[in-house]
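All protein chains of the complex are present and in place, except for one that has been dropped.
Up next, subunit A:
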Amino acid sequence: MLRMAFRTFRRDWNAGEVKVLLFALTIAVMAMVAIGSITDRVHRAMGEQSSEFLGADYTFESPRPVEPEWIERGLSDGLDITRSQSFATVLSSGNNFQLVSVRALGGKFPLKGTIEIAEKPFTQGVVQQAQPKAGTIWLEPRILGVLGVEVGDKIDFGSIQLTVDGVIVAAPGQASEVFNIAPKVLINLEDVKKANIVQEGSRLSHTLFIAGEPAVREPYIQWLKEQKNSTQRITGGKEGTPALKAALARAETFLRLASLISVVLAGVAIAVAAGRYSQRHFDYSAIYRCLGMQIRQVHKLYLWQLLMIGLIGSGLGLALGLGLQSLIINQFSDVLPQPMVGIGLAPVITGALSGLVVLLGFALPAFLQIAKVPPLRVLRKELLPRAMSSWVIYLLSIGVMALLMWWQSNSLLLVGILLAVAVVTYLLIRLIAWFIFKIGVWLGKRGSLAVRFGVGQLKQYPAFTISQISAFGLAFIIMLSTVLLRSELLSEWQSQLPENAPNHFLINVQEQEVEPLESLLKENNVSTEGIYPMVRGRVVGLNDMTLEEALDENQQRTGAVRRELNLTWTTEVPEANEVTKGQWWSEASADDGRTEISVGEELAERLGLELGDVLTFSIGRLEIEGEITNLRSIQWDSFQPNFFIIFEPGTLDEFPASYITSFYLPLEDKNVLNQILKAMPTVTIIELDAIMAQVQSILNQVTMAVEFIMLFVLLAGVAVLYAVLQVSREERLLSATLLKALGARKKFIRASILAELALLGLFSGVLGVIGGEILVNILYSQAFNIELVLHPWYWLVVPLISVSFIGVVGWLGLKHLLNQPAHQVLREL
């Protein structure tokens, strides 16, 4: 039987009959392996890169010294571990003082990424991986102005003096600590003890920076997680800063989706090709049966065929996919995250195996049909095998699809969404088939002969037409979704980082400095986002109870009730905020004697706060009560100053406020900062531009990655188009030849082919638009939390593109029909 299977395979190969199927499978596996590998590599490289923001693969933070055995264990495992301590202290030089946040490093830093140190403020620095030498200190540029020192000067640090050795231009961890008010300094861990600066009871955080090979690192982290208590925190590479975290999560969702899409497209192409293959083998099967072969044997023969196709197709696809992904990774190495990681085994195995699974799921029903042909077909050609219940086929395909999706995505939600879309799409396709019939009849009465002929071609085998429309339509659904999701992702990221977004913040501006500051900025043509008051206060009570009485233990651990908060007042809802419950205050309510406050909804949820609750704040030595009249959602990654709690204007007037402002300053105008520091030495400058450039570059890379994937989905779509055109080739050839024999001119044949393709394009385009809108909106709401959006512009564009695309590709594939010699074709068929 195996020998016969080989012979059949060779014959089919020579006759070009398995090539289409093989082509579809190869494209499928190629797309899966390439997309899988690229997404996997980009994904892991991005993980690596976000480690650079953290300065390590993981950090372990603890309020108490970390057990030495824990560190020992990691080091003996071969991991890199750098110990550090962070605390706040005051630096002084002469009469100048500055509160700073100190990080004392006990080893190489950072373990991932680099640190950039310069000799002068606001200049380019030298990139390195090191720690300050004992007796030296690295400072953020703004400290120099406040303390009135330069590189090489000495400053007081506890009981010792440290030499200023450099200015920090960029350091890991900056992005996560943007709103840490105190400027940062780096020193050597040895100097902490010498300076006698940390006493028993000092608030101090011990951090371990951990890096190493995943195989060693992950088990150790797992073990640490089991050891640690609730006050200790492990931060993983992928959980960098809020803005990056969101960007990475979205990119991941998108990449996952793209993999799934390639699976679906592959299935469609394979189903179309397999259906055709099996029809072409009905005659052989009937003859085998006539010659005495049993159904079982014919089944076996064709299952061998399927296996051979599967192995060859998977092998080819695997080789091409791997080649393609390394080509693309190399080609775009400039824009992809660096350093790029190697090929992972998992996506390769997944790709090759899912090729086989897809082949089985989508081709098996068609192949099983072959053996069921009644032997009588040798005499009566019109006899066909009893069709397998279409429900069985659909359920099998859907089952296989679900399995693969789950395998690739590990997300039941995504699988559920896509399956729901599959069912809806199926129903839509039935509806559109009915539509075709109606329009066909209508055109039959009115259209020209060529158009009627084209419609006739479509009406000929409704099932085949439906599978073509479904394949084309699906490709367009997916491409439309990709385009829409991509632009959605992009525009969200862009709006997150608008071109002239404020990249510098000034805080600690005193009331009497507000006017001079405004005029100084005006002189230099710097426009601000407004200057806001800020009062620091602590929450001490809720509804006339102390926090200990009002909150459970877990709630009491919430950061916002354990430290001082920045309180502000505004007339309008701040830009990146939205009132989700209750009512924002109006001028009319200003004099009603109540002190209204607005609370961030996440905080409210955490503390179980409701509208009408009254919070007590301690500000300085005074207390003030505020009634919650509305809750806000806050976009924390907006790079705007955000506040948990906002007061009604006028209610905080009796408290001393400092002011905060933000503005956009291009790189070449950096000297404005020096002017500000000279005029107002106590003002604190926070430079966001370096951090934002880091974030922007990551976002750019993510966007590029997304575009590659889009390219693949497009290619997979073209593969489907090609498969469908290939399998209908002979029928078209026969029709065209007969028309010629009957005296039709080329022009007529051309017109009828174009009419058919145009109609096919139109129907597929309509299907693409309807399906795409549904899919995108489901994904918007499920994955991105965006409400219903329609895209009317695409209702026109997609059918137009579909008509021209199917027209052009189809015409390229079919124009040879015009030149086939009629006598030859008629004899061959």
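Simple rule for what comes next: contacts are C-beta pairs under 8 Å (C-beta built on N, C-alpha and C of every residue); 3 or more make two chains touch, one makes a residue touch a chain; residues count from 1.
Everything below uses one rule, namely that contacts and distances are computed from a predicted model.
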Problem set entry | Omitted chain (choose from "Multifunctional fusion protein", "Taurine transport system ATP-binding protein", "Aspartyl/glutamyl-tRNA(Asn/Gln) amidotransferase subunit C" or "ABC transporter") - UniProt protein name | "ABC transporter"
For this session: Among A:Leu75, A:Leu327, A:Leu431 or A:Ala822, single out the residue that touches the unshown chain.
Result: A:Ala822
Seminar exercise, completed: Of A:Lys194, A:Lys300, A:Lys459 or A:His791, the residue that touches the missing chain is A:Lys459
Problem set entry | Omitted-chain contact residue, chosen from A:Val614, A:Ala744, A:Ile774 or A:Ile801 | A:Ala744
Problem set entry | Given A:Ser735, A:Asn777 or A:Ser802, the one touching the chain that is not displayed | A:Ser735
Problem set entry | subunit A, residues in touch with the chain not shown (by the definition above) | 381-382, 449, 452-453, 456-461, 731, 734-735, 738-748, 821-824, 826-827, 829
